[in-house]
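Shown here: the complex without one of its protein chains, the others still in place.
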Amino acid sequence: MIKAGIIGATGYAGGELVRLLLSHKDAEIKWYGSKSYINKNYYEVYQNFFEIVPDKCMDDNLDELSEIVDVIFTATPQGYCSSLLCSKILSNCKIIDLSADFRMKDTEVYEKWYGIKHKSPDLIQEAVYGLCEINRKQIKDTRIVANPGCYPTCTTLSLYPLVKEGIIDVNTIITDAKSGTSGAGRSTKTDNLFCEVNENIKAYGVTDHRHTPEIEEQLSYAAGQNVTINFTPHLVPMNRGILTTSYASLKKETSYEEVREVYEKYYKDEFFIRVLDRDVYPQTKWVSGSNFVDVNFKIDHRTNRIVVLGAMDNLVKGAAGQAVQNMNIMFGLEETSGLKHVPMFP
Amino acid sequence: MIKAGIIGATGYAGGELVRLLLSHKDAEIKWYGSKSYINKNYYEVYQNFFEIVPDKCMDDNLDELSEIVDVIFTATPQGYCSSLLCSKILSNCKIIDLSADFRMKDTEVYEKWYGIKHKSPDLIQEAVYGLCEINRKQIKDTRIVANPGCYPTCTTLSLYPLVKEGIIDVNTIITDAKSGTSGAGRSTKTDNLFCEVNENIKAYGVTDHRHTPEIEEQLSYAAGQNVTINFTPHLVPMNRGILTTSYASLKKETSYEEVREVYEKYYKDEFFIRVLDRDVYPQTKWVSGSNFVDVNFKIDHRTNRIVVLGAMDNLVKGAAGQAVQNMNIMFGLEETSGLKHVPMFP
Amino acid sequence: MIKAGIIGATGYAGGELVRLLLSHKDAEIKWYGSKSYINKNYYEVYQNFFEIVPDKCMDDNLDELSEIVDVIFTATPQGYCSSLLCSKILSNCKIIDLSADFRMKDTEVYEKWYGIKHKSPDLIQEAVYGLCEINRKQIKDTRIVANPGCYPTCTTLSLYPLVKEGIIDVNTIITDAKSGTSGAGRSTKTDNLFCEVNENIKAYGVTDHRHTPEIEEQLSYAAGQNVTINFTPHLVPMNRGILTTSYASLKKETSYEEVREVYEKYYKDEFFIRVLDRDVYPQTKWVSGSNFVDVNFKIDHRTNRIVVLGAMDNLVKGAAGQAVQNMNIMFGLEETSGLKHVPMFP
Partner (left out) sequence: MIKAGIIGATGYAGGELVRLLLSHKDAEIKWYGSKSYINKNYYEVYQNFFEIVPDKCMDDNLDELSEIVDVIFTATPQGYCSSLLCSKILSNCKIIDLSADFRMKDTEVYEKWYGIKHKSPDLIQEAVYGLCEINRKQIKDTRIVANPGCYPTCTTLSLYPLVKEGIIDVNTIITDAKSGTSGAGRSTKTDNLFCEVNENIKAYGVTDHRHTPEIEEQLSYAAGQNVTINFTPHLVPMNRGILTTSYASLKKETSYEEVREVYEKYYKDEFFIRVLDRDVYPQTKWVSGSNFVDVNFKIDHRTNRIVVLGAMDNLVKGAAGQAVQNMNIMFGLEETSGLKHVPMFP
């Protein structure tokens, strides 16, 4: 039985980690860390866990925690994990960090887009970017997983085969993304109030959203060259779900079958990536509550561009689910263990 | 392994049965009945089941089906099950009917409120009303379970201890209920269109909703006398969830502790009924996707009335979940088997 | 041209006052008071007013303001208006207070339910409760209008004819109310976040909501006797709209026509109160953005109770619209002036 601790257990991603780990047969939660609610019953913060979780919220003590668990999930703001992580902690347990701290290899890029100094640059090389389907092998052997951002997961997975196989001109990529509001977290800002989000749609972070360099770095690895993209996220009046609509020019005229084959090559055996039937486009509700990413594409022969669509649950495959998938890989468990939830519709 | 067939598998309750049975370790679905979609892949109707359910939709053939399965769930319109059920079928397999056909013992009441002639009145006596927490023993031994309606489940369970113990004057009961829109089914009526439901709330079936006599019959059994209530359902712009707010006069001045004790007496050991902490009131989101019913109450000493609140997921405890719970009881399985889904929030 | 000032112009009710006064041919806004946004362009707080309102937000200076305007609307928290109002201000201009400060004649009741000491009890007698259809005459001559609460407006107007005419037993009244989230204001609490409200319904203020004594006082005047009610509000995932469902026992058997006649007697000539056709029940979307209150009822002969439904837009008739209606009456304008907005559907 893997003993897990969660720092930041009372955010939305933290709560989802709890939901998923509770149904995981080989893991148990030993620490519900939440600085804001210390000593409060965890279920009082999230009453869905009433009579299910008897534990109290604990302080965010990474050192103490590392001595009693096998793995720590840090579902914390940027800068938290990197400012506390050290070799002593890493000698005690594994770390799966849901923040951006270890996602980018270049600290300059991190510091520019996030506006914070990186406190443990020495650990960056060791960290593995936890996009499971792509980096499975390296994840297996690392002590630090940088759990990918929600948008990067959906964008990168849906474009990866096209980029890797050189089907598209990588410098024409434009990703227009739409997210449910849980992606904005549980902090109390006017912008996240029901009346401001409901019956409304807006773009935000236009040209400067922090997930841009993360996507670019991953696509660059796949392309073997520098990739620069346009990325625009939008806030949608729903709780969960991300849909990415990506556009790119095809390098040459290409048929449906050729592209389909490329997707099959990479994803045929991937349990969590479903390439939908021809002319069926992903909808966020079809993956709600599950760790699936649904993907499909359409070629526009008039413009010789391809439109690529990806949908997933931002709190599952986009955060807590992928974190558990990473844990499974790191500990040699069945990769789908605790993650076979059937999507809930409607 | 229990072999299950579903008639009406492409309605919302049918889809939820599929979701729940897929995660049930002792049951497997052998028949996805759907007259409207015969020979179509089931996942094409509900793409959340893509790469999960490979089966095609089958005709609604109850006879043929009864020979190959152990239990049939009929998630069909009123009148369907009662018009086809016969002793031959019942000698082959057990029936869990999600319609109203076998819920009321008095065919006159059924025929008056539903406006259809009952086609198999001889089977009514044998049928057991499948409100699991109340009728567990009889369910164990029957071949026909009448799976309770969504509103009656929430209303009856939340009021039961008060009625059974004579705490309230049963002829003062008023239940004001609120339901998500999946309760209206997947039929294409103008009233169920997104733009008609969204940003709107309305009452419907005022004084004449069909669940009224069903609730009254069950409360009458508990009270040992005839109970007549006021019941008003409302349509709420959300997919899932029922909240019932019931009002009744206390027979005499009663303290919080006395009432609490009554609830503990009946529900302390019930896994699926959670009596919340004092001053915490049920919210539908806290039970979403799960088989829980959350219950609480508050005494208004100014009026000597009690306000009783109940919340559940109308598609789970209000339909498919309770149906699976009934199956578990009928086949001697662990009652919670396949039903321990943690509620999903947000 | 009436010169109006608004204190609290950046709350939701304040914003709605601005929307309504902008289309009022006989009024102009001279002061957008908002302590939190002093010197900021008003349209930067609410971009719907971009290129429409060029003014900046001003401080909440009641004294100074009273010298330059004819009427002040205070859309402020409880306690604000009563702590600053004085005869000097009242000699300069009229006051329409959207808070609860002057709604109840008994300061003890106010202080008990609101938990604050009343700072100007001497002005309470002069204040008139601005339920326009009921108190039109007194409103005409007062300097202080206590603009009614949202729930009390809908509840009282829908029950008034029955209470006034002695049709119902007033001590059996139970009101189950449902409100959109704008009623909770624009303050940043976790409970008001999109993800907490969306796909959810809950009761709050069970047995102790502050609008209870306000409704009771008004119904008591109508009844000529003390009225005590049960009142339970619920939070619904929509921006605007209140629906009240009230239940009461009929004093004697009464026909539809008799009750209908009572409603016609009081409301036939009321522009803003629409008694719907038989068997058509109010929906909040049908009054959205307008000053209408839609009302209807159904008699349940089985229980000899009547179910009374009322729907209105909580920000219009429940706040800003009724405030403008009061202004119209106080200044001798056409009562419907600036308030003939056709409801917006969908």
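Letters A, B and C mark the chains as written, and numbering starts fresh at 1 in each.
To be clear about the criterion, contacts are C-beta pairs under 8 Å (C-beta built on N, C-alpha and C of every residue); 3 or more make two chains touch, one makes a residue touch a chain.
All of these numbers come straight from a predicted model, not from anything done at the bench.
From the options C:287, C:306, C:319 or C:339, the residue with contact to the chain not on display is C:287.
Across C:19, C:118 or C:317, the residue that sits in touch with the chain not pictured is C:19. Considering the whole complex, the residue from A:238, A:259 or A:320 that touches the absent chain is A:238.
Summary of contacts with the chain left out: across A:199, A:258, A:277 or A:334, the touching residue is A:199.
For chain B, the residues touching the absent chain in the complete assembly are 12, 181-182, 186, 188-190, 192-199, 237-239.
What chain C contributes to its contact with the hidden chain is residues 12, 15, 19, 22-23, 44, 46-52, 182, 198-199, 239-240, 274, 276-277, 280, 283, 285-290, 294, 340-346.
Take chain A: the residues that touch the chain left off the picture are 171, 174, 176, 178, 180, 195-196, 198-204, 206-207, 228-230, 232, 234, 236-241, 243, 245, 247, 281-285, 288, 298-300, 302-303, 305, 307, 309, 311, 346.
Keep in mind that, in the parts below, only the chains that are shown with their structure count from here on.
The pairing of chain B with chain C is characterised as same-residue: of all residue numbers used at this interface, over half are used by both copies.
If each chain is reduced to the centroid of its CA atoms, chain A and chain C end up 46 Å from each other. The centroid of the Cα atoms in chain A and the matching centroid in chain B are 37 Å apart. Rounded to a whole number, the gap between the C-alpha centres of chain B and chain C is 39 angstrom. Annotation for chain B: residues 198-199, 239-240, 283, 285, 288, 346 touch two or more other chains.
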